[in-house]
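Before anything else, here's the structure in question.
What you see is the complex with one protein chain gone and the rest in place.
Our next item is chain A:
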Amino acid sequence: MDFLRPASWEEALAAKAEHPTAVPIAGGTDVMVEINFDHRRPDALLDLNRIGELREWEVGEETVRLGACVPYTRIIESLRAELPGLALAAHTVGSPQIRNRGSVGGNLGAASPAGDSHPALLAAGAEVEAVSVRGTRMIPVEEFYTGVKRNCLEPDELIRAVHIKKADGPQQFSKVGTRNAMVIAVCAFGIALHPGTRTVRTGIGSAAPTPIRATAAEEFLNSALAEAGLWDSGQIIPPAVARQFAELVSGAANPIDDVRGSAAYRRHALGVMARRTLGWAWEEYRGNERSARCA
(Lines give C-alpha, C1' and ligand atoms only; values in the text may rest on other atoms or scores of the structure.)
Protein backbone atom coordinates (compact mmCIF):
# COMPACT_ATOMS: atom_id res chain seq x y z
CA MET A 1 0.00 0.00 0.00
CA ASP A 2 1.42 3.40 -0.99
CA PHE A 3 1.25 6.23 1.46
CA LEU A 4 1.09 9.60 -0.26
CA ARG A 5 1.83 12.60 1.93
CA PRO A 6 1.28 15.85 0.04
CA ALA A 7 2.65 18.93 1.83
CA SER A 8 0.21 21.38 0.27
CA TRP A 9 -3.32 21.51 -1.10
CA GLU A 10 -2.02 21.83 -4.67
CA GLU A 11 0.14 18.74 -4.23
CA ALA A 12 -2.84 16.89 -2.83
CA LEU A 13 -4.97 17.76 -5.86
CA ALA A 14 -2.19 16.71 -8.19
CA ALA A 15 -1.73 13.45 -6.33
CA LYS A 16 -5.45 12.71 -6.43
CA ALA A 17 -5.53 13.43 -10.16
CA GLU A 18 -2.60 11.11 -10.70
CA HIS A 19 -3.91 8.37 -8.35
CA PRO A 20 -7.71 8.57 -8.56
CA THR A 21 -8.06 5.33 -6.56
CA ALA A 22 -5.98 6.68 -3.67
CA VAL A 23 -8.15 6.90 -0.58
CA PRO A 24 -7.90 10.22 1.27
CA ILE A 25 -7.28 9.89 4.97
CA ALA A 26 -8.11 12.71 7.37
CA GLY A 27 -8.71 11.65 10.97
CA GLY A 28 -8.68 8.05 9.83
CA THR A 29 -11.50 7.08 12.16
CA ASP A 30 -13.44 5.55 9.30
CA VAL A 31 -10.61 4.60 6.97
CA MET A 32 -8.64 2.66 9.56
CA VAL A 33 -11.71 0.77 10.71
CA GLU A 34 -12.47 -0.25 7.14
CA ILE A 35 -8.93 -1.47 6.63
CA ASN A 36 -8.94 -3.25 9.95
CA PHE A 37 -12.19 -5.00 9.10
CA ASP A 38 -10.83 -5.90 5.73
CA HIS A 39 -13.72 -4.13 4.02
CA ARG A 40 -11.29 -2.21 1.95
CA ARG A 41 -7.70 -2.68 0.84
CA PRO A 42 -6.79 0.49 -1.09
CA ASP A 43 -3.58 0.43 -3.06
CA ALA A 44 -2.77 3.93 -1.84
CA LEU A 45 -3.68 6.25 1.01
CA LEU A 46 -3.59 10.00 0.50
CA ASP A 47 -2.77 11.61 3.82
CA LEU A 48 -4.30 15.07 4.25
CA ASN A 49 -2.83 15.72 7.66
CA ARG A 50 0.11 17.82 6.55
CA ILE A 51 -2.17 20.41 4.97
CA GLY A 52 -2.70 22.97 7.73
CA GLU A 53 -5.40 24.96 5.97
CA LEU A 54 -7.79 22.01 6.09
CA ARG A 55 -7.89 22.33 9.86
CA GLU A 56 -8.83 26.01 9.78
CA TRP A 57 -12.17 27.75 9.65
CA GLU A 58 -13.42 31.21 8.83
CA VAL A 59 -16.53 32.84 10.19
CA GLY A 60 -17.97 35.04 7.45
CA GLU A 61 -21.04 37.26 7.23
CA GLU A 62 -23.50 34.54 6.46
CA THR A 63 -21.58 31.30 6.47
CA VAL A 64 -18.86 29.49 8.26
CA ARG A 65 -16.25 28.02 5.95
CA LEU A 66 -15.21 24.90 7.83
CA GLY A 67 -11.99 23.24 6.66
CA ALA A 68 -12.56 19.59 5.76
CA CYS A 69 -10.30 18.25 8.51
CA VAL A 70 -11.39 20.41 11.46
CA PRO A 71 -11.93 17.87 14.24
CA TYR A 72 -15.23 17.68 16.08
CA THR A 73 -13.61 18.80 19.29
CA ARG A 74 -12.81 22.19 17.73
CA ILE A 75 -16.36 22.59 16.50
CA ILE A 76 -17.67 21.92 19.99
CA GLU A 77 -15.19 24.30 21.59
CA SER A 78 -15.19 27.14 19.10
CA LEU A 79 -18.26 27.14 16.89
CA ARG A 80 -21.12 26.50 19.25
CA ALA A 81 -22.64 29.92 18.70
CA GLU A 82 -22.37 29.91 14.92
CA LEU A 83 -23.17 26.25 14.34
CA PRO A 84 -25.21 25.09 17.34
CA GLY A 85 -26.82 22.14 15.56
CA LEU A 86 -23.52 20.82 14.26
CA ALA A 87 -21.91 21.35 17.66
CA LEU A 88 -24.67 19.30 19.31
CA ALA A 89 -24.23 16.60 16.68
CA ALA A 90 -20.46 16.69 17.08
CA HIS A 91 -20.90 16.12 20.77
CA THR A 92 -22.62 12.81 20.13
CA VAL A 93 -19.88 11.45 17.88
CA GLY A 94 -17.94 8.52 19.32
CA SER A 95 -15.70 9.21 22.28
CA PRO A 96 -13.29 12.06 23.13
CA GLN A 97 -10.54 10.26 21.20
CA ILE A 98 -12.72 9.98 18.09
CA ARG A 99 -13.85 13.59 18.39
CA ASN A 100 -10.22 14.69 18.56
CA ARG A 101 -9.51 13.03 15.21
CA GLY A 102 -12.77 12.74 13.29
CA SER A 103 -13.89 15.51 10.94
CA VAL A 104 -16.92 16.68 9.00
CA GLY A 105 -14.94 16.21 5.78
CA GLY A 106 -14.43 12.58 6.76
CA ASN A 107 -18.08 12.18 7.69
CA LEU A 108 -19.04 13.49 4.24
CA GLY A 109 -16.40 11.36 2.55
CA ALA A 110 -17.73 8.25 4.25
CA ALA A 111 -21.32 9.34 3.49
CA SER A 112 -22.76 6.80 5.88
CA PRO A 113 -26.49 7.34 6.39
CA ALA A 114 -25.64 7.12 10.10
CA GLY A 115 -23.09 9.97 10.02
CA ASP A 116 -24.06 12.44 12.71
CA SER A 117 -23.10 15.66 11.00
CA HIS A 118 -25.48 15.13 8.09
CA PRO A 119 -28.80 15.95 9.77
CA ALA A 120 -27.25 19.09 11.24
CA LEU A 121 -25.80 20.17 7.87
CA LEU A 122 -29.11 19.50 6.10
CA ALA A 123 -31.04 21.50 8.66
CA ALA A 124 -28.65 24.44 8.77
CA GLY A 125 -28.11 24.54 5.01
CA ALA A 126 -24.65 23.85 3.66
CA GLU A 127 -22.56 23.51 0.53
CA VAL A 128 -19.64 21.20 0.00
CA GLU A 129 -16.59 22.76 -1.66
CA ALA A 130 -15.32 19.98 -3.94
CA VAL A 131 -12.09 20.68 -5.72
CA SER A 132 -9.95 19.01 -8.34
CA VAL A 133 -7.17 20.09 -10.65
CA ARG A 134 -10.04 20.83 -13.02
CA GLY A 135 -11.65 23.42 -10.74
CA THR A 136 -14.08 23.95 -7.86
CA ARG A 137 -17.71 22.87 -7.46
CA MET A 138 -20.06 24.09 -4.75
CA ILE A 139 -22.45 21.18 -4.06
CA PRO A 140 -25.59 21.77 -1.98
CA VAL A 141 -25.37 19.17 0.78
CA GLU A 142 -28.75 17.61 -0.06
CA GLU A 143 -27.36 16.75 -3.49
CA PHE A 144 -24.12 15.41 -2.12
CA TYR A 145 -25.35 12.02 -0.88
CA THR A 146 -26.13 9.57 -3.67
CA GLY A 147 -26.60 6.21 -1.93
CA VAL A 148 -25.58 4.11 1.05
CA LYS A 149 -22.01 5.20 1.73
CA ARG A 150 -21.82 6.94 -1.64
CA ASN A 151 -21.43 10.59 -2.53
CA CYS A 152 -21.14 12.58 -5.73
CA LEU A 153 -17.41 13.28 -5.57
CA GLU A 154 -15.53 12.57 -8.79
CA PRO A 155 -12.51 10.27 -8.50
CA ASP A 156 -10.11 13.21 -8.77
CA GLU A 157 -11.98 15.47 -6.32
CA LEU A 158 -11.27 16.27 -2.72
CA ILE A 159 -13.39 18.11 -0.19
CA ARG A 160 -11.66 21.32 0.76
CA ALA A 161 -14.27 22.84 3.04
CA VAL A 162 -17.92 22.90 3.93
CA HIS A 163 -19.77 26.22 3.83
CA ILE A 164 -22.44 26.14 6.49
CA LYS A 165 -25.07 28.83 7.05
CA LYS A 166 -24.49 30.59 10.34
CA ALA A 167 -27.37 30.00 12.70
CA ASP A 168 -30.00 32.71 12.46
CA GLY A 169 -32.23 30.98 14.95
CA PRO A 170 -32.36 28.06 17.35
CA GLN A 171 -31.10 24.64 16.23
CA GLN A 172 -31.43 21.25 17.80
CA PHE A 173 -30.02 17.78 17.23
CA SER A 174 -31.12 14.53 18.75
CA LYS A 175 -29.91 10.98 18.23
CA VAL A 176 -31.16 7.61 19.40
CA GLY A 177 -28.62 4.94 20.21
CA THR A 178 -28.84 1.88 22.38
CA ARG A 179 -26.24 3.10 24.77
CA ASN A 180 -25.65 6.47 26.33
CA ALA A 181 -22.37 7.24 24.56
CA MET A 182 -20.13 5.91 21.77
CA VAL A 183 -22.92 4.57 19.68
CA ILE A 184 -23.87 4.60 16.04
CA ALA A 185 -27.21 6.28 15.51
CA VAL A 186 -30.24 4.03 15.31
CA CYS A 187 -31.74 7.22 13.92
CA ALA A 188 -31.09 10.93 14.31
CA PHE A 189 -32.88 14.18 13.69
CA GLY A 190 -31.74 17.76 13.19
CA ILE A 191 -33.87 20.88 13.07
CA ALA A 192 -33.03 24.53 12.43
CA LEU A 193 -35.35 27.50 12.68
CA HIS A 194 -34.58 30.23 10.20
CA PRO A 195 -36.53 33.27 11.41
CA GLY A 196 -34.92 35.40 8.70
CA THR A 197 -36.66 33.45 5.95
CA ARG A 198 -39.41 32.21 8.25
CA THR A 199 -38.61 28.66 7.37
CA VAL A 200 -37.79 25.52 9.24
CA ARG A 201 -35.34 22.98 7.85
CA THR A 202 -34.77 19.42 8.98
CA GLY A 203 -32.39 16.53 8.54
CA ILE A 204 -32.95 12.81 9.14
CA GLY A 205 -30.10 10.38 9.73
CA SER A 206 -29.96 6.59 9.69
CA ALA A 207 -33.49 6.10 8.49
CA ALA A 208 -33.10 5.97 4.72
CA PRO A 209 -30.35 4.97 2.27
CA THR A 210 -28.98 8.52 2.51
CA PRO A 211 -29.40 11.39 4.94
CA ILE A 212 -32.51 13.29 3.86
CA ARG A 213 -34.61 16.33 4.62
CA ALA A 214 -38.22 15.81 5.67
CA THR A 215 -39.46 18.17 2.98
CA ALA A 216 -43.19 17.59 3.38
CA ALA A 217 -42.88 18.13 7.13
CA GLU A 218 -40.94 21.34 6.57
CA GLU A 219 -43.52 22.64 4.08
CA PHE A 220 -46.40 21.78 6.36
CA LEU A 221 -44.79 23.50 9.33
CA ASN A 222 -43.75 26.55 7.31
CA SER A 223 -47.29 27.19 6.21
CA ALA A 224 -48.81 26.31 9.60
CA LEU A 225 -46.50 28.79 11.32
CA ALA A 226 -47.18 31.43 8.70
CA GLU A 227 -50.95 30.98 8.70
CA ALA A 228 -51.17 31.26 12.45
CA GLY A 229 -48.72 34.16 12.50
CA LEU A 230 -46.62 32.36 15.08
CA TRP A 231 -43.28 33.79 13.96
CA ASP A 232 -44.60 37.21 14.95
CA SER A 233 -46.74 36.33 17.93
CA GLY A 234 -44.21 33.96 19.44
CA GLN A 235 -47.07 31.90 20.80
CA ILE A 236 -46.69 28.22 21.40
CA ILE A 237 -47.12 25.82 18.53
CA PRO A 238 -50.50 24.07 18.86
CA PRO A 239 -49.98 20.42 19.85
CA ALA A 240 -51.91 19.25 16.80
CA VAL A 241 -49.44 21.06 14.54
CA ALA A 242 -46.46 19.57 16.36
CA ARG A 243 -48.04 16.14 16.10
CA GLN A 244 -48.70 16.49 12.41
CA PHE A 245 -45.14 17.68 11.88
CA ALA A 246 -43.84 14.65 13.79
CA GLU A 247 -45.95 12.30 11.72
CA LEU A 248 -44.70 13.80 8.49
CA VAL A 249 -41.11 13.42 9.69
CA SER A 250 -41.80 9.76 10.48
CA GLY A 251 -43.36 9.37 7.07
CA ALA A 252 -40.37 10.88 5.31
CA ALA A 253 -38.14 8.12 6.58
CA ASN A 254 -37.56 4.92 4.66
CA PRO A 255 -35.82 2.80 7.27
CA ILE A 256 -34.84 -0.86 7.43
CA ASP A 257 -34.73 -3.56 10.09
CA ASP A 258 -31.18 -4.28 11.20
CA VAL A 259 -29.30 -5.35 14.32
CA ARG A 260 -29.41 -1.78 15.59
CA GLY A 261 -33.16 -1.39 15.50
CA SER A 262 -36.39 -2.18 13.74
CA ALA A 263 -37.73 -0.04 10.91
CA ALA A 264 -40.92 0.57 12.86
CA TYR A 265 -39.00 1.74 15.91
CA ARG A 266 -36.94 4.12 13.79
CA ARG A 267 -40.10 5.73 12.40
CA HIS A 268 -41.58 5.98 15.85
CA ALA A 269 -38.45 7.45 17.39
CA LEU A 270 -38.07 10.01 14.62
CA GLY A 271 -41.56 11.26 15.33
CA VAL A 272 -40.79 11.61 19.04
CA MET A 273 -37.50 13.41 18.34
CA ALA A 274 -39.14 15.69 15.80
CA ARG A 275 -41.84 16.73 18.26
CA ARG A 276 -39.41 17.25 21.12
CA THR A 277 -36.71 19.11 19.20
CA LEU A 278 -39.29 21.37 17.58
CA GLY A 279 -40.59 22.14 21.05
CA TRP A 280 -37.12 22.96 22.41
CA ALA A 281 -36.19 25.08 19.40
CA TRP A 282 -39.47 26.94 19.45
CA GLU A 283 -39.26 27.62 23.18
CA GLU A 284 -35.84 29.09 22.62
CA TYR A 285 -37.16 31.19 19.78
CA ARG A 286 -39.91 32.45 22.05
CA GLY A 287 -37.21 33.62 24.38
CA ASN A 288 -37.42 30.92 26.96
CA GLU A 289 -33.87 29.72 26.80
CA ARG A 290 -34.19 26.04 27.52
CA SER A 291 -31.14 24.73 25.79
CA ALA A 292 -29.59 21.68 27.25
CA ARG A 293 -26.32 22.05 29.03
CA CYS A 294 -23.69 19.91 27.44
CA ALA A 295 -20.46 19.80 29.31
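Here are some notes:
Just so it is clear, a contact is a pair of C-beta atoms (placed from the backbone, for glycine too) under 8 Å apart; a residue touches a chain by one contact, two chains touch by 3 or more; residues count from 1.
In this section, contacts and distances are computed from a predicted model.
Entry comment: the absent subunit's protein name, as recorded by UniProt, is "Xanthine dehydrogenase subunit D", drawn from "Amino acid ABC transporter permease", "Cell division ATP-binding protein FtsE", "Xanthine dehydrogenase subunit D" or "Cytochrome P450".
Note that of A:17, A:59 or A:183, the residue touching the chain absent from this view is A:183.
The chain that is not drawn here is touched, among residues A:166, A:243 or A:268, by A:268.
Listed for chain A, the residues touching the missing chain in the whole complex are 33, 36-38, 88, 91-92, 95, 172-184, 186, 257, 259-265, 267-269, 272-273, 276, 280, 288-295.
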